[in-house]
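Missing here is one protein chain; the remaining ones are kept as they sit in the complex.
The block that comes next holds chain A.
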């Protein structure tokens, strides 16, 4: 056998369009904002709607991120994901109602502390529920999509009825903590304080999630597992355990999103999670199944578009997100940031 020649490997220099291609989905968010700016006659209205859209998008992202990871990692379609939103909202709101003195006090610190306690209670409750849900309902139907749809929907109905049993059938109204009521004025636009908090929280969570996925070993395992779970196991990692962890974390995030969404709407019902599922599915699909970054961008696009269209043409708001999904899928059938899957 002759000796191998020296390898001088090179990579072709990509053209400008090729280099821009991965950033195109990211650019869509500012593009939508600019189109909104051009279409909405008043700049202050545009600013208010933009903050509102971003806040809505961030909350949808928090609720949807766990679902996209669960689907990407273990190919599980969880139609019951919405139940964690409802349970999170009920547990969180119950804590806030119990801490009425703290939320009614005109102190930002006390208000935030009450919210923190509500969020902790909601995430613990939904995390534990997620663990039980995975063990009892999802585990027996790995690899069987139709069964997954049926049993997870069944699980959703059962848990919704448990909410009705525990909290009653009526919707519960809630007022936001005192310091988060009202709005601040910026450039002539009224920006609701709560929405600003939601934007900050959503952004912080996205950055934290991105850090975990990009810069830690567990993140590497999750990303590799989304692509080729069999090979991750062949390296020695117990992917099933990782999946259970991701399922629990995703459920807890949905619970957190439920608390935030409940406070955003100022009313909660047992069916609120189920009602959010259409929006969540749209975001997960247009983002690219399994892609956290795609989910984030998709959520922002959905939030912004919903708010702009509702202002410009209220009747069209209902179909705007479906239209967005159709347009995105015609452009990229696998979603904006498709996840590579091993063949």
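General observations
The rule is short, and it goes like this: a contact is a pair of C-beta atoms (placed from the backbone, for glycine too) under 8 Å apart; a residue touches a chain by one contact, two chains touch by 3 or more; residues count from 1.
The working rule: contacts and distances are computed from a predicted model.
Remark: of the listed names "Adenylylsulfate reductase", "Amino acid/amide ABC transporter ATP-binding protein 2, HAAT family", "Heme exporter protein D" or "DNA-directed DNA polymerase", the one matching the undisplayed chain in UniProt is "Amino acid/amide ABC transporter ATP-binding protein 2, HAAT family". From the options A:107, A:175 or A:228, the residue with contact to the chain not on display is A:228. Interface note: of A:46, A:61, A:167 or A:237, the residue touching the hidden chain in the full complex is A:237. Of the residues in chain A, those that touch the hidden partner chain are 1-7, 9, 11, 217, 220-221, 223-224, 226-228, 230-239, 339-340, 342-343.
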